[in-house]
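One structure is given below, represented as structure tokens, and several questions about it will come after.
Just one protein chain is left out here, and the rest sit where they should.
Right, subunit A next:
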Amino acid sequence: MSAAPALAFERAPQPGLVFGCLLPAPWVGVAAGLLLAFGPPDGLPDRFAPLSLSLVHLLALGMLLPVMLGALFQLLPVLAGVPVPLARWLAPGVALCCVGTASALAAGFLQGSALGFRWAGWLGAPLLGLPALAICRAGWRVVAVNASTRMLRHIGIALLLTLLLGGLLASLFGAGLALPLPWLLDWHIAWGLGGWLATLLAGVAATVLPMFWQTPRPPAAAERLLPWLLYIPLALGGLEGAGLLLPWRQMALAGVGLLASLGLFGVLRAARKHDPAWLLWLCALLSWWLVAALGLARDYLPAQWPLGWWLGVLALVGGAVLPVNAMLGKIIPFLVWLHLRRRLPARVRVPPMQSLLRPVWQRAQVASLLLALTALLALPLQPAALALPAGLLFALSQAGLGGLLLSVGWRFIRLQRSLGAGAVGQSEARR
């Protein structure tokens, strides 16, 4: 097997390893919600308020990054037939490393102490660079045939650049430099939100939306947009460091708007709109669309509008927490079901996934998350008064998801015992 890609989907990492990356996510979300509810609200809703910066990194790095790395460990072998090198050794440390780095940064921003930044910049970023390098290495071997594989082939570089720029910023803060180059900051955010988050989500959505929600497949021309639609403007952004001013921000935002419009077009024509998580995808794509529209209209909007806060909430909560919640609600019951199916004798009937995770509960969780998103967007009206309810609502929605996933795990243990025992009983009776 030299020239052709190795067929590796039978070598996908053990579910346990992927669980380790996915399951802590809702509980980090709970922590972020509580931090908003009870943290120091001074300066909110300014995007540079210490609490805003802590929350952004807790969400992006602590909650979302481990899920996305776990997803890539699984997607690279399944979608592209390429296993991630060393995934078995890297995966167990991913969540811990992400949460640790996010906590160090949050402490750095909240207390203004250089120590947190030094930990994050000198230890966290290099350690997180390891899975990023492994994903780059695996991507190198991916044969790009559609939007998802195009994304998989090139996504590692976006994470690596985001970490590199973030590590650099943290080091500058850690060395006591108050405000590093604004361009560096913008470029870090652009690679993080556009190069990594939006590109990854678009690539994943191109496969999972037709799969689970039966949306029409993206047109062939649109499949070719990834990842260059966003990578080219972001790369041009690098020239700003050399003094060459180009409209790369507007180009990237227009790219995000185009991807969101394509996604919306598909989601609105989905055949399985009755699925509880469909609404999450619809709102996620609307959020990205609003990010693009508000970002592009920025210069024409009243200066007192809290655009920074809105863009952050729309991209990270609306655009990322929502689809991550949607996917966790699909993937975890599926992996558990598959695991039960493999462990139990073929003649034992495994109850359907919906009995592991009841749609009515899932619907309630979706409603709570959308309510939290609304409260977060409304926060600038009365920041001091609304931080508590908005934070609590968000924490509650994520505790709801965490609780549901735990209940899936609990049902798994009970079913395995009862069905396994029943199967043994049957075979003994037959003897």
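To be clear about the criterion, a contact is a pair of C-beta atoms (placed from the backbone, for glycine too) under 8 Å apart; a residue touches a chain by one contact, two chains touch by 3 or more; residues count from 1.
Here is the rule we go by: contacts and distances are computed from a predicted model.
Undergrad: Absent chain per UniProt: "Glycosyl transferase family 2", "ABC-type polar-amino-acid transporter", "Hemerythrin HHE cation binding domain-containing protein" or "Glycolate oxidase subunit GlcD"?
TA: "Hemerythrin HHE cation binding domain-containing protein"
Undergrad: Check each of A:Met211, A:Leu244, A:Ala297 or A:Leu381 against the chain that is not shown and name the one that touches it.
TA: Only one of A:Met211, A:Leu244, A:Ala297 or A:Leu381 touches the chain omitted from view, namely A:Met211.
Undergrad: From the list A:Ser52, A:Thr101 or A:Asn146, pick the residue that touches the absent chain.
TA: Checking each option in A:Ser52, A:Thr101 or A:Asn146, the one touching the absent chain turns out to be A:Asn146.
Undergrad: Out of A:Leu79, A:Val267 or A:Leu282, point to the residue that touches the absent chain in the complete complex.
TA: Selected residue, touching the omitted chain: A:Leu79.
Undergrad: Which listed residue (A:Phe73, A:Trp196, A:Trp337 or A:Phe394) would be found touching the missing chain in the intact complex?
TA: Checking each option in A:Phe73, A:Trp196, A:Trp337 or A:Phe394, the one touching the absent chain turns out to be A:Trp337.
Undergrad: Mind pulling the subunit A residues that touch the left-out chain?
TA: 1, 4-5, 7, 9-10, 78-81, 143, 145-146, 148-149, 207, 211-212, 214, 271-272, 274, 330, 334, 337, 341, 346, 349, 352-355
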